[in-house]
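Of the protein chains in this complex, one is absent; all others appear in place.
By letter and in written order, the chains are A and B; residue numbering begins at 1 in each of them.
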Amino acid sequence: MTTDLGFWTLQTLNALQLSMLLFLLSIGLTVIFGLMHFVNLAHGALYALGAYIAASVASVAGFWAAIIIAPLGVALTGVLLYGGLIQRMRKSGPMAQVLVTFGLIFALLDLTRILWGDLALAMDTPALLSGQVNLLGVTYPTYRLFIILLGGVIFTALALTLARTQIGAMIRAGVDNDSMAACLGINVERLFFVVFCVGCALAGLAGAVAAPLLSVTPGMGLQILIPTLIVIVIGGLGSLKGAIAGSLIYGFVQTFGAVLAPQLASVLIYALLAAVLVIKPVGLFPAKG
Amino acid sequence: MKFTCTAALTGLASLFCTQMAAADDIDVGVLLPFSGVYAALGNEIEAGFTLGLETFGSDLDVEIVLHREDTEVTPATGLTRARRLILQDDVDVMVGIVSSGVLGAIRDIVHGAEVPLIVANAGNDEATGADCSPYITRVSFSNSQVNRPMGTWMADQGIGTVYTLAPDYAAGRQMIDAFTAAYTAAGGTVVGSDFTPFQQTQDFGPYIAQAQASGAEALYVFYAGGEAISFVNQYDSFGAAEGLPLYGSGFLTSQLYVNAEGESADGIVTALHYVPTIDSPENAAFVEAFQAANDRLPSEFAVQGYDAARALIEALSTGANDRESIATALRQVSFTGPRGLLSIDPVTNNLIQPIYVYETVTGTDGMTQTVLAELPAEADPANGCAMPSVVSN
Partner (left out) sequence: MFRHTPLRYAALVLLIGAALTQTFTAGYFGLEILIEILILGMLVLALDLVAGFGGMVSLCHGALMGVGAYAFVTLNVLVGLDPWLSTLAAVAVTAGIAWVIGAICARSHGIYFIMATLAFGQMGYSYIFESPLFGGDDGMGGIDRFDLTSIGLDLNDSKTFALFCLAVLIAVYLFAAAILKSGLGRSLIGVMHNEKRMKALGQNTWRVKADVFGLSGIIAGIAGVLAAQHILFISPGMLAWTVSGEALVVVILGGLGTLVGPLIGAAFFVVLKHQVSEVTSHWHLVVGVVLIAVVMSRANGIFGWIEARYGAWIDRRLTDSTRTETPEEILTDA
């Protein structure tokens, strides 16, 4: 094991990068859950859809167009899903929601296979973000720094929106007690719709950002679903603080686990999840007590 | 030759096909994944197999009836489908198998029921080692066959130390073990190695940093499919090529994935049993025919399917017409194909074939390969295979 400081700086950046990618995914899922009590297991499938749309757009119009169109495309899918399915499902129990979102996972998985084929796709990093930069004494890929930065920006924007704006106050009220919020004259249904679409757009953004880093395959949504669920459950459902804390814990445990205890790398995070739930059965920072 | 039925579309149709099959027809079971993570490989092998049947089967005087079954990736499903082919469809020979797990699962029933099986991908060493069978003939590769020559070759190039990386599953470990054994025997030193959680690793960054910090002269890896693309992209983004050149098992930069990897793959040196740029008339003809039919360059998986079809037809053209005679004939098959001269090792029933060391380079349209060396064909050690002979009476 090396004692070189640069090595540990590098690994810390790696951990941050993974954390931010997971944060983009989990924030949408956790707020949708917190507000609507809706378990959207198809969130991973929306992420995959975002990656596919981004890869297709990037091949004709470049990275920057892709990173804008993919979230919009996924948000549009969200609008369709909300109007066609989710709205009617709101009053059904959680079991029906599990079933319907499982059905969506299956359907979206095969739809991506039909539309884009079985072969893995890829997306190039833009010229501006390829290469490496020197930072804190290490050479680090620019694109990974971009992901860390993007995660930070989105986090700050969401935190400010939730804390300082009217819609943020409405969302907080809705998470706390949606029927009370409705009594106070907040149009809860519209609020749900907006939050659901923003959550979908963020999943699409995560997919688009992940595409140049990973490969775009039909199974990528299913692969990312479990890590995302672990993040939001460790952090506690429904809260921004929980999502960021869960993401950071996951990122650091995975990265440093791989370095310090490679034999345990795959079991470590599950053991941690079990431990957290034994000690705090509702996660670290749940939205409600 | 005519195809009575190219694909058994429904249960009814497959019943229909079976009834159509007269006594002198040859029923061939095709066991490939058409859904799940290996679907791309299943389709590629089938494309090669179909082309092989068209190319070589024209003057065969028996009819080939195909029974197509989807193994998915699950050993249980593969086994159920194999049993259906053997017990219900009463096939004379089976072709396919992508995942080693599925091959391990069906090995006993294939051996027990004495049905010849032409393996068109799965590379686990045991299938032609400790678990070998006179009914299992492999025309693809074995994990150690692809990696062993590269160990010697890299040591011969004067590379003194390497760091190895591979996914943590049986094939990953087998590939790296075979490489390490040959490399250390030739005088090299492996300074460190990591096995990454299989299909659960999104970020290879921590491992690449480990390898860089180890001070090794080179990195040797095995990754395939989506993981190969992620790995190559991330390796390139770290600028690791400077100071830690990347070598590997050729699946890393397979023709099937290399265009998704793009210029990130430029300069990677790997070894494999096939690349589309092998310079021979047989390969030129194959590449041209495959491109005409599928509008893309063939990968090693396509050539495996193609050669599986050719091996089958060569066996049938000796007059073999039942399970036993086909099994015997398959073991004596030898021909020069796109990969060069191929023959079946009588000791293990594995294919003996040359291995190509190649560099992936940026070509005029997309990535292409430059063959650096053709390493001579070499049989695997018996690895505990005590081949029982086909009982003939």
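Definition applied: a residue touches a chain if its C-beta (ideal position, glycine included) is under 8 Å from a C-beta of that chain, and two chains touch if they have at least 3 such contacts.
Computed from a predicted structure; not experimentally measured.
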Residue among A:L49, A:M89 or A:I147 touching the omitted chain: A:M89
Chain not shown: contacting residue from B:L60, B:A113, B:A170 or B:A289: B:A170
Candidate in contact with the missing chain, chosen from A:L80, A:A107, A:V153 or A:C183: A:A107
Which of B:P134, B:P197 or B:P354 contacts the chain that the document leaves out: B:P197
Subunit B residues that touch the omitted chain in the full complex: 9-11, 34-35, 39, 70, 73-76, 79-80, 83-84, 87-88, 100-101, 104-105, 107-109, 124, 126, 168-170, 197-198
For subunit A, the residues touching the chain missing from this view: 33, 39, 85, 88-89, 92, 94-96, 98-100, 102-111, 113-114, 222, 226, 229-230, 233, 237, 266-267, 270-271, 273-274, 277-278, 281-283
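By our rule, only the chains that are shown with their structure count from here on.
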Distance from subunit B to subunit A - Cα centre to Cα centre, in angstrom: 37
Interface residues, subunit B side, partner subunit A - complex: 37, 39-40, 43, 168, 194-197, 199-200, 202-203, 205-207, 209-210, 213, 225-230, 233-234, 237-239, 256-257, 259-262
Residue numbers on subunit A that touch subunit B, as the complex places them: 2, 4, 7, 10-11, 14, 17-18, 21, 113, 117-122, 124-125, 130-132, 139, 141, 143-144, 210, 212-220, 223-224, 227, 254-256, 258-259, 262, 265-266
